[in-house]
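A single protein chain has been omitted; all remaining protein chains appear in their positions.
In order of appearance the chains are A, B and C, and numbering begins at 1 in each one.
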């Protein structure tokens, strides 16, 4: 159960305009006209609460962590550990020791692939990922499979972009040693049934890592309920700072994991030459080097901010906006939505145009003040399967409203005028 | 040659009081009395220029790096790459492609140990480190030696805390595959003759990594002159933000290095299942995951700030202050300085007291507003050789002055009153 | 009105009606080389037809964004009739201009390629311009070797 901050405003719906005012980037003079930011799946702007929490660390209470004996060092350490506990409650973890601060979701996943899985993976074993993984939740598993001569296999997708679990009868077979799966796809927006999958996997004794990079900003996470062994996400996609992320690992699993990096702060005793060194307790063992205290504090401030908005309300707002965007895009001649059936279930809508390259659409949109993304979205295996090399993608957040959709539609229509005349 | 910013003030000496005003932490109301921060070897406070550069990124120009096609994404990318070029000039590197943004010095060293050395290290090979390494420039080499059944050996120290190169005739022997050495010791303050060592090593074809974590804040670095293959440091010890560091690698060496982490942004083409993936060009190959643009921009702002103070002047100020501190400490009954001969050559002075534990000295000092460090300073192999388990350490920076030394001496004397009555 | 910056009329004209584009495989060329940008999935094939030491004719085939297609189309016009040596130099110059190595040299672009100059302001799109030029350089090398 999460001890998340209560929403400050208990009305049913979000007031996008009010929330927008929390984000200084939208009031800056740098934008010539209103800035329609629709690239939240890549990274999110930051509210003042987060920006200020970081500046305050540097300006008011900055010192080394876990080492100094003077008051400011004790305070800095306590702020760092307080941030860990805030995030513990944010994801419903049993203990703060189950949370490791990492540089990013990417680093968190690499740590598990090489520190937990690699020493356990044998020739002929199988690791499963879904067809819709981001490269960050794909390449680490591919690499470890190559190194150990194991096999990496796909859970393929159905026509409407869902996991084809029925078509994957060997998922829980004996040789399966690990499953890594995204909670929400960064291209299709699909929300995967991770709790069901993890629960079944646990019955078979197969550990699962859930990539929550795309879900954490609008779905309340509860690792106990989800029943996952590992969970990873980055602060920067949930209104937090760059350069910091989180690895959650069940205590038992973390205890089995070898550190990816070694150095100061993660060791109890260091042997001379080839004499053995003894690692520190968990989670310090996995945090080699000077901790990023201001990053952690900003990360926790972002979690508090999100909790104060209320996950439920945020989710409802984003989904209904994205559906509206999808419906209006569909009506434009030549536009095709992905997946080819069903309406968006989260904040992401991907599309192509039969006559315009996604890069050209994104460029024209960008010049009109609408920030959308074009490319493979670090999901080449998915795009290859869809027979595409790039899509355009709009991804929504809590302060977006219909005017952003209007601007998007206008931009696509003017792109059509430029390219399809 | 470095294209560093010119000092703003061309007088010969630093005005500590003026510089101090650049650092908001010293004007805060959080300190009951004047705050005598003497723990710069652990981490440094930040000037407003750095704090503001980070807030400005978040508040004014924040977007994903290397991917977006809209104007703010292009600007954010250009700011990130501009930061890389600032640091390139700061260390005199031949090309920006020789600079990899990492989380820290620790990560940079781990990357080289496991990505460059490990695939080349064979049973019976030898890796050398000095006796005075920080755990972060020790454990990665110890681990890779254990994994490859190679040997990790020490360059021992002379009585006065210098590298005993005469006593290490096998340093450049045939089985030597790598040397990792700190530029300045974080315990003794010794400055090692890295340029001489690297130049000789290159004649023997032995790559050298220089750990510049302790030198970068007061010695002008020039990797061409230094002739090193790799160089590592963290931003947070040179007035920059936490959570970001730098790996410099000669282009030829980086080209040979395998990535420590894989994921989004570091790959050109990704194969299905076991089909091969192709890494991106250097340095992107080593920067998996969303880059920490505000961190990089703050890092560059710190480099510019340091350059504007002028390395020469900073160095002179710090060394003369540290010498004065050493002379005054020496006069206190029961205090012993490390090393046992010679005066400090940089900003660090370590000491013990025959009747007080370093922790107790540091605690009393801390309560008197003097922040010093006590412990093994992540240098257990050194302390073991010195027959110690902990020292007290004071480390100075550019805004410190005699009043900080007075406060330190007073604190030690009152500690004596408490413990040695 | 918008997009004036990047998508000049000349560029769009080349995109809408590319010159020397093949729908099927390029046939009877002295050398054919392919360039691909895995990051956006663009692919361009360049075929060169030589006459003594000169480029008589160039054809291309492939798919890509407007800038990629326009650059390939312009390329076929810009180098037709040039000497092989001159073409090689032009390839290098394109690389330096758009790779941001010789920023000042943009003004020296041949007339037929001026419409591409605006792309230099958009680093993320430079590879779109260069794809066909890199394939051309490879094709020249290949022809030289055979």
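Criterion: a contact is a pair of C-beta atoms (placed from the backbone, for glycine too) under 8 Å apart; a residue touches a chain by one contact, two chains touch by 3 or more.
Predicted model, so just to flag it, every value in this text is computed and none were measured.
Taking every chain of the complex into account, the chain not shown here touches A, B. From the options B:21, B:85, B:323 or B:357, the residue with contact to the chain not on display is B:357. Checked against the full complex, the one of A:123, A:278 or A:354 touching the unshown chain is A:278.
From the set A:13, A:27 or A:78, the residue in touch with the chain omitted from the display is A:78, counting the whole complex.
As for the chain not pictured, it touches chain B at residues 357-360, 363-364, 367-368, 374-376, 380, 383, 388-390, 414-415, 418-419, 421.
Touching residues on chain A toward the chain that is not drawn are 66-69, 73-74, 77-78, 268-269, 278.
Here is the rule we go by: only the chains that are shown with their structure count from here on.
Farthest from chain A, judged by the mean position of CA atoms in each chain, is C. If each chain is reduced to the centroid of its CA atoms, chain A and chain B end up 31 Å from each other.
In this assembly, the C-alpha centroid of chain A lies 39 Å from the C-alpha centroid of chain C. Taken residue by residue, chain B touches two or more other chains at 67-69, 73, 269, whereas all remaining positions touch fewer. Within chain C, contacts with two or more other chains are made by residues 38-39, 122, 125.
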